[in-house]
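Apart from one protein chain that is not included, each protein chain of the complex appears where it belongs.
Letters A, B and C mark the chains as written, and numbering starts fresh at 1 in each.
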Amino acid sequence: MRVRLDLSSKPADYTCIHSVRVRFAETDAMGVLHHAAYVPYLEEARVEHLRARGRPYQEIRDAGYDLPVLELVVQYLRAARFDDVVQVHLRVSSFRGASVQIDYLLTIDDDVCALAATVHGVVDQDGRATRAPSWLKELLAGV
Amino acid sequence: MRVRLDLSSKPADYTCIHSVRVRFAETDAMGVLHHAAYVPYLEEARVEHLRARGRPYQEIRDAGYDLPVLELVVQYLRAARFDDVVQVHLRVSSFRGASVQIDYLLTIDDDVCALAATVHGVVDQDGRATRAPSWLKELLAGV
Amino acid sequence: MRVRLDLSSKPADYTCIHSVRVRFAETDAMGVLHHAAYVPYLEEARVEHLRARGRPYQEIRDAGYDLPVLELVVQYLRAARFDDVVQVHLRVSSFRGASVQIDYLLTIDDDVCALAATVHGVVDQDGRATRAPSWLKELLAGV
Partner (left out) sequence: MRVRLDLSSKPADYTCIHSVRVRFAETDAMGVLHHAAYVPYLEEARVEHLRARGRPYQEIRDAGYDLPVLELVVQYLRAARFDDVVQVHLRVSSFRGASVQIDYLLTIDDDVCALAATVHGVVDQDGRATRAPSWLKELLAGV
């Protein structure tokens, strides 16, 4: 696995923030946000950040590229509950050759709730690994 | 809406059964199966029944057709809980022109848990309503 | 079933609006928002409306009440796609005795995307049907 596990728990180390409110549908019988339900939060934060950078994810897809998740790591530190507002802090932690790692810090009321990272490849519409064109490289370098 | 609400709560009125076990991920903070999580159970039962009829859903899709849900009704009668085995009973209740209604009875240990119905259209790969070929009509008539 | 199917497709008939953006995780292999994924949108709209009325859903739960969904109806009229912003319009269509019906109109760029309704009961923390106290009745009457 390529993913680097040295995730920072300092908000200042991250470059952008996106808020997600915990849905009741995402809680489980323990009364907390189910651990699988964090994963779409990371995705939503990536999508919002690409939009903020002026390149909505759909445009990337329309151009014939996809950025599938190759690796995923989540460390759960404090339970999130129904109606909590989770702040998803995001940064590109590395971009090398064909893959990019994005790190996430999730906080609720300034308390760390979770740390996470995803590693993405660049593929064409048939799902084959492909070279990112320069505009996509630039975009990812600064996701 | 076209959906007919006269759903039978007698297992004998249904033509096939498919079992689904409630996942922990599908429960919510009320401690029960979340009401949205029933919907994929209906879909899974449809898929299994098409397979049992010798025509897996993927073959229908490969032939260029899709059967999108146009209408959905669910009546929740008794909570389902983590690890319960839900029996999904299914029958075609009507097939007219371009749409088919499928009825569902969900039971746990022979107690009625929910009643449901879905109305489906036939569309081509671009999502446009289309005429079902005779093999698909026959299949749906007996789904 | 108690649910009334005469749902209005005029935004002016609804009393409030909540926006939800379609997540990639909520799409399916047909390339559209999966039909089950609309259901949490309705829930999210209810939650936001209770908050706007000054009574967050968690307060209702903390007071010992829950408002489980007893019936659900959805009519899908136009596909929603990844990244679409869905406007969920909501109104209380009826409140009688122990149950309340809430109607929903979902639009994307002013086009109707779906109509829906949920019927809710009032239960105590053990899931038993109970009489709503007057503050809850008032709240629901105007949800």
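What we mean here is this: a residue touches a chain if its C-beta (ideal position, glycine included) is under 8 Å from a C-beta of that chain, and two chains touch if they have at least 3 such contacts.
Because the structure is a prediction, the values reported are computed rather than measured.
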item: Residue ranges of subunit C at the interface with the undisplayed chain; value: 24-25, 27-29, 31-32, 34, 36, 81-82
item: Contacts of subunit A with the absent chain, listed as residue ranges; value: 1, 3, 5, 7, 30, 32, 35-37, 39-40, 43, 66, 68-76, 79, 127
item: Interface with the unshown chain - residue positions in subunit B; value: 21, 23-26, 39-40, 43-44, 47, 56-58, 82-83
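The criterion applied here is as follows: only the chains that are shown with their structure count from here on.
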item: By mean Cα position, the chain sitting nearest the middle; value: C
item: Same vs different contact residues, subunit A with subunit B, by half of numbers used; value: same
item: Between subunit C and subunit A, distance of the C-alpha-averaged centres to the nearest whole Å; value: 29
item: Computed distance of Cα centres, subunit C from subunit B, in Å; value: 22
item: Geometric centre distance via CA averages, subunit B-subunit A, whole Å; value: 34
item: Two or more partner chains touched - positions in subunit B; value: 32, 36
